[in-house]
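Pasting a structure below so you can have a look.
All protein chains but one are shown at their positions in the complex.
Letters A, B and C mark the chains in the order given here, with residues in each chain numbered from 1 onward.
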Amino acid sequence: MTKINFRWAITHALDEELARDDKVFLVGQDVGESGGVFGLTRGLYEKYGGWRVKDTPISEEGITGLAVGAGMIGHRPVVEIMYMDFISLAIEQLANQAAKTFYVSGGKIKVPMVVRTLAGGGFKAGIHHSQSLESWFTHIPGLKVVYPSTPYDVKGLLKSSIRDDNPVVFIEHKGLFSLKGEVPDEEYTIPLGKADIKREGSDVTIISYGKSVHQSLEAAEALAEEGICAEVIDLRTLVPLDKETILKSVEKTNRAMVVYEATKESGFGAEVSSIISEELIYDLDAPVRRIAGAFTPIPLGDAEDAHFPTVEEIIKVAKEMCY
Amino acid sequence: MTKINFRWAITHALDEELARDDKVFLVGQDVGESGGVFGLTRGLYEKYGGWRVKDTPISEEGITGLAVGAGMIGHRPVVEIMYMDFISLAIEQLANQAAKTFYVSGGKIKVPMVVRTLAGGGFKAGIHHSQSLESWFTHIPGLKVVYPSTPYDVKGLLKSSIRDDNPVVFIEHKGLFSLKGEVPDEEYTIPLGKADIKREGSDVTIISYGKSVHQSLEAAEALAEEGICAEVIDLRTLVPLDKETILKSVEKTNRAMVVYEATKESGFGAEVSSIISEELIYDLDAPVRRIAGAFTPIPLGDAEDAHFPTVEEIIKVAKEMCY
Amino acid sequence: MDMKEFKLNYYEKLYLARHFEDELMKLFADNKVVGWIHSNKGHEVIGVSLALAMKSHDYIVPHHRDRPAYLAKGLSAKSLLAEIMGKTTGCCGGIGGELHIMDVETRIYGPTGVLGSNLPIALGIAYANKLAGNDHVVVCNFGEGGSNRGSFHEVLNMAALWSLPIVFVCENNKFVEFTPMQKHMNIEDVARRASGYDIEGIIADAFNPMETYETFKYAIEKARRGDGPTLVEAKTYRLDGHYEGDPMKYRDEEEKKYWLERDPIIGFKASLLNESIANESELESLEASVHQVLKEAVEFALKSEPLKVSDTFKNVYA
Partner (left out) sequence: MDMKEFKLNYYEKLYLARHFEDELMKLFADNKVVGWIHSNKGHEVIGVSLALAMKSHDYIVPHHRDRPAYLAKGLSAKSLLAEIMGKTTGCCGGIGGELHIMDVETRIYGPTGVLGSNLPIALGIAYANKLAGNDHVVVCNFGEGGSNRGSFHEVLNMAALWSLPIVFVCENNKFVEFTPMQKHMNIEDVARRASGYDIEGIIADAFNPMETYETFKYAIEKARRGDGPTLVEAKTYRLDGHYEGDPMKYRDEEEKKYWLERDPIIGFKASLLNESIANESELESLEASVHQVLKEAVEFALKSEPLKVSDTFKNVYA
């Protein structure tokens, strides 16, 4: 085990997959010579050359479709969409082309590809550089959606996503880049579709993903001091969703909340909340609560914090649920 | 009152608004001389001329942005996106530009505009001509989302949408075009944000919108014969959502289901279901159920029916809930 | 292949394309087709020329009027017709229908319901081939209407920048649904846009079979040599409506007459006879064999199993 930060875990995963399989290649703005706007592809251009680590023009639709086409004939492209806010430009290729090709070809043409994209707040850069738009993609059959929260997870999940035979939207929260965590020295992968119980508990289940997992854990610490034992589930993969882990936990705790940074309304937490209520309503001691982003665009600067879930809010709601 | 079909109700609404306010204009592929691929703009080109009823190239992103710009300086553009499947090409302008301009200008620049788009099955034309993607937009603060079900509603709501000072995604279900209904001879509008109880009942609340409203009503008829009295709420506007009408009804019936044609997972029904469970869990005699589109792309031909909610399914679930 | 063989082969493929369309329209009128059909009468020379100029390992990423290319490239009439009729024996098992023909064997890729969205896919296939270091060429087709989507610009720029092995084929048939192309752009020639990417733009008369063939051959071999992309604009005319059922009120009948008189299928046949490349009886037997193929295809498709509803819940994920 070595402690590395989230940022490097991404770079290592890309590096290992580029080395392992020459069908893997990267495309994106500034992913090449400059090593990436966030330094996430540092060193890869030198190691694998300009064709496997390709700087592209500002053409998000085009490069996402490039990946669709390359994937169709057996390559394993990894696209970077610099900010998830710009994924609006790529959604046609993801939702209409990548997601539907295997289906409409009668199961004959697979589209392995990964779109990595940087989501969430933390850079305090306002309306066009801060969104988390995972629910656009969880609504589209044929896409997988991954949203990791730790260096260990991001590395193992990114490697699995690259090896997966389906299009994967892989979301990296900008607020996690400097987070450090243990990562094995030997090679490993984490299967898509498996949630991870990041903390065991018995009184309330906090379901979360991405950066919100850490707020949930922090809240769980605080709650423990007040005698509330919270279980924290990190979904890690939103599609396919690990319902089993969610439901088993809520059966035990009888209380659930979903914490996510995206806009609450029609966010992925609505799906999770609905499933829990559908399946376990008679077990619930309190309604499932969602703690999530405000119904506003994201303002510039520190004000953004007030638009995202906070540890205090999680604690407050957990207490309301448990007392 | 005159009986007209849904299709004509749209045309009349456009005609009346074009006549009323010279800031209103239409843009879209084939909306002009040819009268529209579905005949929805028939006669308007002749009446208002080629600048106010503008045929455009195949440039969905461009024409949606055209509306954003024109809206910003006080015009009231109405764009047609021929199939909602193609709205992926327009979502950048809707979600990042139109939706956020009023906010980021500090409340100084409004963006009145309507994007009309044709959603849903009925044409049996497969993966790229059948989707209903409203939940992409209900997730974006700053947009309004309207999804009417009758000639009366579509006319009144379209007129209100055109007069609204915000960007509105206005969804017309293709399966409703030939539906006939009463429409007043005199001018009227229907406020956005008000649901309509299409049938009163006491045993279970069926919440729906668009074409699914009619299936819900049909199911309610059948259920009545078996002694189950269903209340059918037509949301009409998804954003802003008329929570009050929903909650009042469910308080009365203690049972709720949401019926919608879009993919169930992360669809708008998840939001409605979550709200009901959050607010009224102690009143519920059964979990809120969602009856919605299958988690698949939409296949060609009659097979599509099996991927959408059916009257039988609604009846079956209602019975499960009530017994 | 000598010239005679080549030309007869060419004529057979032209004839097949045209008569496939006739059969399809009959089946459509008989309600045997699922969804729409978009006639490609007037486009045959493009598809046939392309297929003959391509190698079997070359890829095509088509648009919605490219049945002539599918057939000429080797997709069987049976498989194609069955797909359009929603039968399990179709190339995609009947789930996609007319708009979404794909076939790994004959290297037809990219579902085409959203205009312009096939261009980035074609770019990706070309990129992957370049990366793999092989000599496979990608042909990507679209209409003059669809070429106004932004994807055209992004893709031509990248293809040119990286000198990818790809040929862009604009099938300019003068109409975009129910409006003339003049309502969509203020230029006559889409080929003119090539210069903005510093690539070659060439116009071919798609009512002239050999000219069109030579043009494609040139562009494809250029791409194969590593000399980068070409934009070929094939000038044609949509002889039928946008889709079956289109009343075509917008059509100038004089114009249609002008084009009908130049119908390349009739003209090419005449040239074969005039230039004594073939005699009547040779052509008749060739035509008869095409009709036999089509007859078998129709029978095959009619008696094939329709897509089972239960199968439409499969293949969401690989």
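Methods note: a contact is a pair of C-beta atoms (placed from the backbone, for glycine too) under 8 Å apart; a residue touches a chain by one contact, two chains touch by 3 or more.
As the structure is a prediction and not an experimental result, all values here were calculated from the model.
From the options B:Ile10, B:Ala70, B:Ile87 or B:Ala294, the residue with contact to the unseen chain in the full assembly is B:Ala70. Here the missing chain is touched by one residue of B:Phe102, B:Tyr260 or B:Phe308, and it is B:Phe102. Listed here are the chain C residues that touch the chain not shown: 148-154, 157, 160-161, 183-187, 192-193, 195-198. Contact between chain A and the absent chain runs through residues 29-30, 32-34, 37, 55, 57-62, 85-86, 88-89, 123-129, 294-297, 299-303, 306-307.
Within the complete assembly, residues 25, 51-52, 56-57, 59, 61-75, 77, 92-93, 96-97, 100-112, 141-142, 144, 165-166 of chain B touch the chain that is not shown.
The rule we apply is simple: only the chains that are shown with their structure count from here on.
Note: centroid distance chain B to chain C, computed from Cα atoms, is 37 Å. Touching of two or more other chains is recorded for residues 94-96, 100, 111, 113-114, 150, 316 of chain C. Under the contact definition stated at the top, the residues of chain A that touch 2 or more other chains are 92, 96, 100, 103-104, 141-142.
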